[in-house]
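Down below is the structure, laid out as structure tokens.
Yeah, one chain of the complex is gone here, protein chain that is, but the others are all in their spots.
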Amino acid sequence: MMRSLSSFLDGIYRLGGLLAGVGLVCLCLLVLYSILARLLGLYAGGATDFAGYVMATATFLALADTFRTNGHIRVQLLVQKIIGTPRRVIEILCLAIMSGATAYLAYYLARLTHDSYDFGERSEGADAVLLWMPQTPVAFGAALLALSVLHTLIQALFDYDAVNPETSGHEGPNEV
Amino acid sequence: MSEALSIIIFLSTLFVLLGLGVWVGVSLLVTAILGMALFTSVPIGDAMAVTIWGEQSSWTLTALPLFIWMGEILFRTKLSETLFRGLAPFLRRLPGGLLHVNVGASAVFAAISGSSAATVATVGKMSIPELSRRNYPEHMIIGTLSGAGTLGLLIPPSISMIIFGVTVNESISKLFMAAMIPGLALALMFMAYIVLWSLLNRSTFNPVQDFDMSGLAQRLVDLVPVLLLIAAVIGSIYSGIATATEAAALGVLGSLILSAWQRSLTRDSFVASVIGSVRTTAMIMLILMGAGFLSLAMGFTGIPRALAETIESWQLSPLALIAILTLFYIVLGCFLDGLSSIVLTMAVIEPMVRAAGFDMLWFGVYLMIVVEMAQITPPIGFNLFVLQGMTGRDMGFISRASFPMFVVMCVFVVILVLVPGLATWLPGVLSK
Partner (left out) sequence: EKWDMALAYAATNYHSEIAAEFAAEVTANTDLEIVTHPGGSLFGGSEIFGAVRKGLTPIGERLISALGNDDALYEVDSVPFLATGFDGARKLYDASRPALIETLEEARLHFLYSCPWPPQGFYSVREATDLDALAGMKFRAYNATTSKMAEGLGMVPTKVEAAELAQAFATGTAQSMISSGATGYDRKLWEHVSYYYDVKAWLPRNMVIVNGKAWAGLDDATREAINTAAANAEEKCWAKAEELDGWYVEQFTANDMTVGTLPPEVQAAFEQVGAEIKAQWAERAGEKGQAVLDAYEAMN
């Protein structure tokens, strides 16, 4: 029961990742459009602002999927040597800290969105877009990240095998 | 509260969190939250949200996901084979033979990829098996590869450089111009090291020389798309036709065309490249979020300004300052990846470096080289990780093999300090 709920949630994170991928493709198209517009002598006023929004959306929607596939960087140098129960305690502590921090982030990004909506705040760029619109998917992505971390924390508490860093297959850190 | 105490609190919090294994971005975020709570009366969460939104939706950063995507597409093409087969016939006659292909192919790939690990992985995919089969000593194969792979960060385009430019508010295009000559010079120094090594070890260095030279013309023709891609990306930036972001988008388009032309573009490889890119982007962005908020917290505490003023009051010569910074970054680079050490330190280092009167373009190039070193120093070095995955050798062996390259880079830092024109000349000429 718990595992099927877990894989259902993983499906949602994956969906977020796919939507982020769509965002990346859109970002590329948007930039190509602005090049083309310049060549044709059209004015692509808001294109750069929209590119920023699309990037932010793509980034946040992918955060949870990245977390669940061990894509975020952590320094495991010191805890590597610790095994068994002590390691589990440390892992739970890390996840608890991360749950708190990501929930905090999600709450305040939602508040930012709400405040922009309340005040009717507009972008300063040529797009003049109401800022709550691009901020909504960003806040949603942050909430999804918080959910995925909490999800992992609960697994670490009750179903440790599913997330044990000593045994789980690391995809390893991506790199720059 | 005194600045010294707040520095201690910031640092110890950060080290405890990082040491526990809390994810880097979140460690930075939590440290910043704690610092703001202790030292300011600012509404913390709201300030965090405003800062993060402003940074994450900024147009300048859009070059980053696009260059990452370009690298992901190219990694899935036959580019590594093309590069190896195209460059080997020309480099094999140099003392040291095909080892030079590691450097040459890395330099070429670095000119289309922004990442150092991607460079190692792409070049190594072909050269490790080919060179091993010809009895090249393994420590030289691995060492030259991990060293030359770092060129991915220095030779433009470079993801670390984009992050540096965004952080200190310098033109990314100009940074890309500044890095070109130092990048090529460092590649030449790696090659010089190979020559030197092979001359010193003439008695034992005895690789098989059975290189297949057939179809030479076709191999050169195969290199043309790569060169076109370099021209499209670097050329469009240098000539000023395109901004860094636009060049990246053109690069993505070019890579897709190249991979379609090579028949390696499938639906699956396309989707895999996109998913891989958004994950890498998300990983970097989480760290940037934490770092951006931490520098806001530091700004409120006044630490960076106080530190910069303190160091200014020591009246260090620029040379002494650079020497200290180099040592500092080498130590830091042992434990942190290059990206984290850039974003972590810039809030404090930038005012200091500006106060000392350094050219920020020059400093950006310098920083890329010291950060490159971090890629090949144990225990945390991404090039080492990648090579560990590719060769199955342990970290100790790989880092020992890479050590001479580390020394070469140290020498190069000295050269760059003595001849700053290496970095500042080209941007000066090109922007005329």
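In this document, chain identifiers A and B correspond to the written order of the chains, with residue numbering beginning at 1 in each.
The criterion applied here is as follows: a contact is a pair of C-beta atoms (placed from the backbone, for glycine too) under 8 Å apart; a residue touches a chain by one contact, two chains touch by 3 or more.
Not measured: the values here are computed from a predicted model.
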Visible chains in contact with the missing one: A, B
Among B:G240, B:P318, B:G396 or B:G421, residue touching the chain not depicted: B:G240
Absent-chain contact - pick from B:S173, B:S198 or B:Q375: B:S173
Among B:P129, B:G215 or B:G299, the residue in touch with the chain that has been omitted: B:G299
Given B:S6, B:T51 or B:S255, the one touching the chain that is not displayed: B:T51
Interface residues of chain B (partner: the chain not displayed): 42-43, 46-47, 50-51, 54, 58-60, 169, 171, 173, 239-241, 243, 296, 299-300, 302, 431-432
Chain A residues that touch the omitted chain in the full complex: 34, 38, 41, 43-45, 47-48, 115, 119-126, 128
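As a working rule, only the chains that are shown with their structure count from here on.
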Centre-to-centre distance between chain B and chain A (centres being mean Cα positions), rounded to whole Å: 24
Contact footprint of chain B on chain A as seen in their complex: 17-18, 20-21, 23-25, 27-28, 31-32, 34-35, 48-49, 51-53, 55-56, 58-63, 65-67, 69, 71-79, 90-91, 93-94, 97-98, 101-102, 104-105, 107-109, 111-112, 115, 134-135, 138, 172-176
Chain A contact footprint on chain B (complex, rising order): 17-26, 29-30, 33, 45-46, 48-50, 52-53, 56-59, 61-62, 65-66, 68-69, 114-118, 159-160, 242, 245-246, 248-250, 252-253, 271, 274-287, 289, 335-340, 379-380, 382, 385-386, 389
